[in-house]
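Note that one protein chain is taken out, while the other chains of the complex remain in position.
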Amino acid sequence: MTRILFSDKLDNCIAKWRSAGLTVIGPVQGESLSGYAAVEKAAGFEFGMVLPERPLKELFFPQTEPMLRYTIKKNEIDTTDFTAPQGKRIIFGARACDASGLAIDDPLFGWDYKDEYWFQRRNESVIVTIACTKADDFCMCTSLKLAPDSTKGSDVLLRPIDKNRGWLIEELTDRGREAFAIISDYLQESSEPAVPTVVVPEKFNLDACVTWLQNPENFDSKFWKEISMRCIGCASCTYLCPTCHCFDIQDEGDTYSGIRRKNWDSCSFALFTMHTSGHNPRSTQSARWRQRIMHKFNYFPGKFSVNSCSGCGRCSRQCPVDMGITETLQEISKL
Amino acid sequence: MSEPFEPKIVAFVCTYCTYAGADLAGTSRLKYAPNVRIVRLPCTGRISPMFILKALQKGADGVLISGCHPGDCHFTHGNYHARRRWMVFRALLDFTGISPERVKFSWISAAEGGKFADLINSVTEEIRNLGPFDQYQQLIKETESPATL
Amino acid sequence: MTENIQSTQQNIYKPAIMKIVGRHDEAPGVRTMRLEFQDPADHEQFKKTFRTGMFGLYGVYGEGESTFCVASPETRKEYIECTFRQSGRVTSALANADIGDLVTFRGPYGNRFPIEEFHGKNLLFISGGIALPPTRSVIWSCLDQREKFGKVTIVYGARTVADLVYKHELDEWQERADVELVLTVDPGGESPDWKHRVGFVPTVLEEAAPSPDNCIAVICGPPIMIKFTLISLKKLGFDEKNVYTTLENRMKCGVGKCGRCNVGSVYVCKEGPVFTAAEVSRMPAADL
Partner (left out) sequence: MITQEKYRTTVKELLASGSVKMVIGYKPGSTPDRRRPLFIRTSEEADQLVLDSTCMTNLSGYLVTEGLLSDEKRVGIFLRPEGIRSINILAAEYQLNIEQIVILGFDSTGRDVRPLEGRNAGDFSGLLSEIKEKPVQTSKEPLLERIEKMNAQERFDFWQEEFSRCIKCYACRQACPMCYCRRCIVDSNQPQWINTSSHTLGNFEWNIVRAFHLSGRCVQCGNCDRACPVNIPLRLINQRMATEVLDGFDHFAGLSPTQEPVLASFKKDDTETFIL
């Protein structure tokens, strides 16, 4: 017997969570863009899409975020910290790839120095993932050894039952159990089976790719130039990536007062690594694309024992010139 | 608000004509509204649309741009180039919702001290009537960074 | 899983406030500043953690932060000295700051030179142009406890005579009997009264031919100089393990998050900036 949350009870659950002080966030279809956003009613959710266009990452690592405010008087500098907004949140209906993305970035934001902007939000968020029953041509979680019902990064996993009537509940962490204890009145015991998760075909052989990437000889392979020739060097792949975490620190203001912000930045930009002297370690687009692939599948796993890719496929889906990780790794598999 | 609203206006002027005109207004002891902060530039051709945006970014309620009459440019045709640029930029601002009422353009020669004083007064009055540029200042507020004009 | 994530209260991006207590112009556009901590707690923290080789992010609020090494040695922790070339937004603001003005410092970050391992050994310092500051930190760390080391040789070159930095200290080293200083400028960069060598650093190094026996080499300079100096050192018989260098990449966070200093799998800000030539040779050369 498993417990079920029926869709028609979702409004009650949302109300309950909200009165318990949780902000309820989930997939929302905006007028021209989908993403994760706060809702008040279940009707605000859109569970039908394969996955929201904007990644879950931005709720933990926003595109721009104030860090410090400074005020300068004569011989005196006052600084005040901005902290990440306080308040518990429940993210209801995350995709497994988005949730895994958070878990992938945890070690990076936490090694030696802890980024409190990230962890404050991580600690206050409950991630409720819904297993996918739908995929498109770009989904590739299985190729990354994850799955449409992967539990990585999630506190609760929900499996849809027939006709979108509700979800089977699989509590994974204490935080998840706590959040679902709040709504336990609305849950029912049942033996109804879950709808099988979607079959996402494997697109490339990850192990073979990683072996190829790890071979130092291939660093200078002509392959990199060929594959990235049409890359235009924008940052849509990195910004929409659920795991890309690079950022810039920028001051806004003048000599007397202003704020320091943390903004998304991307390895696709030429200026990202440009030295003051004019020397640029990654001066060509091919070097930058190589860095992105190497970082995700060679360097990052070398440090944190996990690939920095969760297989959401947004990079390929959104690329203005139809590039992406899938194509690159598929081509590497062929080499 | 009991106090009447005092708009902040930034004027970008060319040094050869309008600035000299402003000087003349001063030496002629003409009185005009104190709301305008003047930024002197070598030529209207040097006035980049970035300047207008920067002024708004710093919290201006209105912007005035002024230079030599056509044909009078110290650099022969800086103001002709500027005129085209403004025309296009003005249309762009209009299209994106910044009312052209807030961004004014004028020609004032070195001899037109009186016109300068009148213009400043009328522009100040018009922008005072429009009220503070709340929409833009709301954006500035959202950045958390202080506007310091 | 998320349970074991601990929140910390400290903002790792918040810098310490420093007062400029001294300035010195080294070369056209190159300036050294001496900074003192304003908050004793920050100073204590610095004293506890700073070791020669580490770097910091120096900043001016409103302009941003810029990364360069701490040019003062671990034997002198009462202040921080830094030397920089005025070139961008932040360094211009730093250059415009006067004695008594406040600037910011975040750090010290990165790894260090294993100076205890150098005890009893001969030392060879090779440096080019504006890259003397990181070497200088090691030089003074050693000279301040001179008895612990063998022969000390310093090879330093710059494009022109005017571009040599720390001229007063060069004079001091020149005078010392226990230091051998080899100065050089690039061909064409000499002044009429230049009494030292003329030639590129690797060439001059090969001419000076220091013995690799029981010797540690520390090199620092522009990427192109490092490349050719490493070749020369190899020719002279130096083992890659005994050659140290520092990599100075563009950085923003300094704490291994922002991602721009990576060379291959290495986060220069955390695993560097000090590397042995053996470690550098394992990095992808194209990304240096």
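List of remarks:
So that you can tell them apart, the chains are marked A, B and C in the order they are listed, and the count of residues begins at 1 in each.
Throughout what follows, a contact is a pair of C-beta atoms (placed from the backbone, for glycine too) under 8 Å apart; a residue touches a chain by one contact, two chains touch by 3 or more.
All values reported here derive from a predicted model rather than from experimental measurement.
In the whole complex the chain that is left out makes contact with A, B, C. In the complete complex, the residue from A:Glu76, A:Asp185 or A:Asp322 that touches the missing chain is A:Asp322.
Summarising the interface, chain B meets the missing chain with residues 49-50, 53-54, 57, 70-71, 77, 80-81, 83-100, 104-107, 119, 135, 139-140, 142-143. Touching residues on chain A toward the chain that is not drawn are 30, 32-33, 53-54, 63-64, 137-138, 229-230, 232-236, 238-240, 248, 250, 252, 261, 263-264, 266, 269, 271, 316, 318, 320-324, 326-327. By the touch criterion stated above, the residues of chain C touching the omitted chain are 88-89, 92.
Keep in mind that, in the parts below, only the chains that are shown with their structure count from here on.
The leading chain pair by number of C-beta pairs in contact is A-C. Each chain gets a centre from the mean of its Cα atoms; for chain B and chain C, those two points are 50 Å apart. As a whole-number value, the distance joining the C-alpha centres of chain A and chain B reads 46 Å. Contact with two or more other chains is made by no residue of chain B. Within chain A, residues 253-254, 256, 258 each touch two or more of the remaining chains. Of all the residues in chain A, the ones that touch chain B in their complex are 66, 69, 82, 252-254, 256-259. Across the interface of their complex, chain A is touched by residues 143-146, 148 of chain B. Of all residues in chain C, only 1-3, 5-14, 17, 61-66, 85, 87-88, 91, 100, 102, 104, 222-223, 248-250, 252-253, 255-260, 262-265, 267, 270, 284, 286-288 touch chain A in the complex they form.
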